[in-house]
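Removed: one protein chain of the complex. Kept in place: all other protein chains.
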Amino acid sequence: MQVELNVNGEQASLMLDARQTLLDALRVQLGLTGTKLGCNQGVCGACTVLIDGKPARSCLVLAAGCGGRKIVTIEGIADGAKPSAVQQAFIETGAVQCGYCTPGMILTAEALLRKRKRPGLDEIREAMSGNLCRCSGYAKIIDAVKLASERVPA
Amino acid sequence: MTPLAYHEPESLDRALRLLADIEGARCIAGGQTLVAMLNAGLVEPPALVSLARIAELATIARGPGGALRIGATVTHEAVTESDDVARNFPLIAQAARAIAHPAIRSFGTIGGAVAHGDPNADYPAALVASDAVIEIASGGRRRSVPAGEFFRDYLTTALEPGEIVVAVVIPAPPVGARGLYLKFARVDGDYATLSVAALLARKDGACTHLAVALGSAGSVPVRDRNAEKKRIGKKLDDAAIAELGAALAARCDPVDDVRGSSAYRRGLVPGLVAKTLKILSA
Partner (left out) sequence: MSAQSPANAVGQGVPRLEVREKVFGQAQYVDDMVRPRMLHGAVLGSPIPHGRIKSFDKSRALALPGVKAVIVGPELPAHHLGAFIKDETALAREKVRYIGDPVAAVAAVDLATARKALGLIDIEYEELPAVFDVDEAQKPGAPLLHENYEKYVKVYPAEFSGRNVLTISTVSEGNVDQAWAQCDVIVEGVYESPAQAHAYLETNGALAEFDAAGKVTVWSCTQSIFKMQAAISEALGLPMAKIRAIATRVGGGFGGKSEPGTQIIAVMLAQATGRPVKVILSRDEDFTMMRVRHPAKVRVKTGAKKDGTLVAREFDAVYDAGAYADESPGVVGFGVLMARGPYRVPHVKSVGRGVYTNKLRTGAFRGFGNPQTAFASEANLDDLAAKLGMDPLDLRLKNAMRPGDTWVGGQKVEACGLVECLEKLRKQSDWDKRRNSPAPAKPGKKRGIGVACLSHISGVLATSAIVRLLEDGSFSLNTGAVDIGQGSDTTLAQICAGSLRVPLERVNLVNPDTDASPYNWGTGASRVTYTVGRAVASASDSVAEQIKQRASIIFECAPADLELREGGMVGVKGVPGKVLPYGAVAGFSHFVVGGPIIGTTALMFDGPGFDPKRALLRGVPFSNLGAYVFGAQAVEIEIDEVTGKVEVIEAWSAHDVGKAINPQSVEGQIQGGVVQGIGYALTESVEWDGGRVVNPTFMDYKIPGALDVPYAIHPIIVEHPEASGPFGAKGVGEPGLIGVGPAIRNAIAHAVGVRLSVMPFSAERVWTAMRGAA
């Protein structure tokens, strides 16, 4: 079937099987490989994208159901070569080790900071709780979100 | 591989007609369970009928008698963010909030959760304790089934082929009732090893309303209405709480799995029931 997707502000017309997840459509059809496959059952969060501003598990969303919705992936976060406040904070605090969880973490943090301007430590931990990381122990990721929240205009 | 047909009807009638006409077709709302099953190859339907565009399924509103009517495609997130639910139906709000993680809650729906009928999930016990009623529709008729009768067995509900859940209706709790959903899990976001959903109302120290249902305690939520009735009009002291806990433990038939052994889960019942009711009595 034909599906019209709006990804990172651009329209794309794709020929898909309804079985295809949004993750698959992004990675394979659109070549946007920044969003990762970790478990294919919605637990790890490596596949997180934003759909109409909300964090979503793209491995659990059918591409066919995304017509008319605004999808943002990691590739749509920076302003050209200029990292967002969240990306810049991730660079500075040591929040990135193997990097596989990083796109999902960044998208989740972006969604949080668009909704809450000065989240407290526990709020940050709760918001990030659905994204697994096996390398960092989380502390520096939380530091990054905190740092970004301090830099985002109130 | 034969392409999977995907339909996005804009009315309930159209959706029901598609489900009746296409054998094996499944409806999809948030997809948080169904897509995982598709990914794993556990189901291979010929067609999917999306409920996402059906406006009447997506509302939360109060109905006759102050009952809360939650449309089938209302997301867990919407339930947790509703002020009315948070203030007046705290048991429901807490159960919704306990589900998985934020990204899942953005898309998962109450209809999907209920239709899946997993006693290890969070809504079923809370709905049974709340005396919720499940509204069902098919091409030919509408009917309502109390939550306590809706969940028949593990992943088995009262839904017949061609039927879908259209709403969950929760009666206004008795005046002064307090609700609590206590979930014990191995890690944050996991299915419960055991959960307790409770509603308690008292007047001058005596119980006027008591409902306790357990999740992850058997093939359906576990409740003992007779044991609850015994407490009406009486104080809810430690001995009474212990008796209720023992009655519920005796009714449990929990599984043995990686989350806990059957013996452990049954062993937890008195302590967790007591903890829940003590918080509600404070």
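Note that the chains are named A and B in the order they appear, and that numbering of residues resets to 1 at the start of each chain.
One rule holds in what follows: a residue touches a chain if its C-beta (ideal position, glycine included) is under 8 Å from a C-beta of that chain, and two chains touch if they have at least 3 such contacts.
Note that the structure is a prediction, hence the values are computed from the model and not measured.
All shown chains touched by the missing chain in the whole complex, by label: A, B. One of B:P90, B:G148, B:P171 or B:G267 touches the chain omitted from the figure, and that residue is B:G267.
Of the listed residues A:A18, A:A46 or A:L112, the one in contact with the hidden chain in the full complex is A:A46. Within the full complex, the residue among B:Q94, B:T193 or B:S216 touching the omitted chain is B:T193.
Hidden from this view is one chain, which touches chain A at 27, 31-41, 43-44, 46, 73-75, 77-78, 83, 87, 90-94, 96-103, 106, 121, 125-126, 128-142. One chain of the complex is left out; on chain B, the residues touching it are 1, 41, 184, 186-190, 193, 257-258, 260-261, 264, 267-268, 271-272, 274-275.
In this section, only the chains that are shown with their structure count from here on.
Chain centres here are Cα averages; for chain A and chain B they lie 29 Å apart.
Contact residues on chain B toward chain A in their complex (touch as defined above): 1, 3-6, 8, 28, 31-32, 35-36, 38-40, 48, 50, 52, 77, 100-104, 106-107, 188-189. Residues 1, 17-19, 21, 40-42, 45, 48, 51, 54-57, 59-62, 64-65, 108, 126-127, 129-130 of chain A are the ones touching chain B in the complex.
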